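Mind looking over this structure? Questions follow.
The complex is shown incomplete by one protein chain, all other protein chains being positioned as in the whole.
Then we have chain A:
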């Protein structure tokens, strides 16, 4: 038995197997995921596993290594989030998102840090040796909202798009702030004296970290797009480039002490448009599937390890400190959201309602990032206290807030996601509005949102597309892309159903009007009515009956379990017939 030889890969595979089997188990029992979010169940499984290991070995189970978390488990999830991020709502709300992510996080950090320091002053709690700096350090790691936890919970509750993007965008972008503050306070802990110059250096560092991350991400993204331009003859390894470049951008950013999360998101969002135009359809599907698979596995493993690491002797249970930590996290988050939203609503037409505000505050879940950061703390005598507090906060937010957010959303009647099929008509209207508003901004001499968007589009079509796209000679509008996507789906459905009909027998009549049939009705352009007699009409109806164009509903793009376009066609989706007259 040569166990030593295969130990490491064997154990890793076993853990992944356990995670996947646990997932199957939950979904077998249908009712459970709707009441208890998956993340809770996974932590629970982890707790059980941890308990078993502890019982067997009589020592603490293996704690999740921070390196493994940051280098292997976190990137797939963030990549998945960034790649499937709906860019339109993201950029429309970018100001608000950045405000919450940057100012909100700083507010939380200092608020929690100072109030916990205040608690430490109380003699009865025996906490006097926890200095202000330690409290601020703890605050910096516990204040940030975690994207993994938020994603896990919010994708099951389907709130309206704007709310989702606000919470989610914030959880992704606050990484820059967290990285800077955490490293700053950690270095302060080791320095004998702190000068004000160091503080300013910290502020400057924030800009470097954030913008540097974006730059690194965009560089790798553009390189990836450029590479895929030449992959026409080796389609098989196309998906690999997407993953390699994204991962490299993450690692490079981490190497330079920049924000890896921001880098990988910038990379994914930057390259998506060009890569999708260059790679084949099959590669595209492969990329989608692999991303979902990896992020799913990572997600599951993270929560199980969270559960496992909770058991053991790593904790110092000082209940007053722990309880106050939880309370302060809640209070400061609520205050922060209230104050910031007040400012946001002054400048924005589309106000954030108080219901939405409540959900934003309540949805501030903490997760594995805090957990890993606390283990990375330098060893000092109160480290175990912080570990215990972090564990309790995470468990509280995931279990209590995670489980109750769905009934609260129902109770408060928060505006839900609008379920509707993507239609070509809507695309047309949106683009029309875009151009209209850009034109009005040009006329009124105002350099607004649409003006810049227009300029970016112009830059894109003039320079970027020429360099990064393989088939430049066909720049595609979003209207055309959507139409082609729907047509393709339609063609696949026809092929599967074996219903591709014969060519129309009266081609000349069909080229100047348009015909639509629903059951046996016919809609005709008024001018054409005169030229058609009933006999011809009937013939056309017959032809049309063979060719179906069904509008399908698609699920949300950021669902962990399904890919877009895979949900079952809704029974009452109207059947509309269109006749493809490409051959005419």
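The rule is short, and it goes like this: a contact is a pair of C-beta atoms (placed from the backbone, for glycine too) under 8 Å apart; a residue touches a chain by one contact, two chains touch by 3 or more; residues count from 1.
Please note the rule applied: contacts and distances are computed from a predicted model.
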item	value
Hidden chain of the complex, named as in its UniProt record, picked from "4'-phosphopantetheine phosphatase", "Calcineurin B homologous protein 3", "Aminotransferase class V domain-containing protein" or "Isocitrate dehydrogenase [NAD] subunit, mitochondrial"	"Calcineurin B homologous protein 3"
Contacting the left-out chain in the complete assembly, out of A:16, A:103, A:376 or A:428	A:428
Which residue of A:282, A:446 or A:466 touches the chain not shown here	A:446
Residue numbers in chain A that touch the chain omitted from display	349-351, 418, 420, 423-426, 428-433, 435-446, 448-449, 451, 454-455, 458, 461, 473-477, 479-480, 483, 486, 513-514, 516, 518-526, 529, 549, 551, 574, 576-578, 580-582, 584
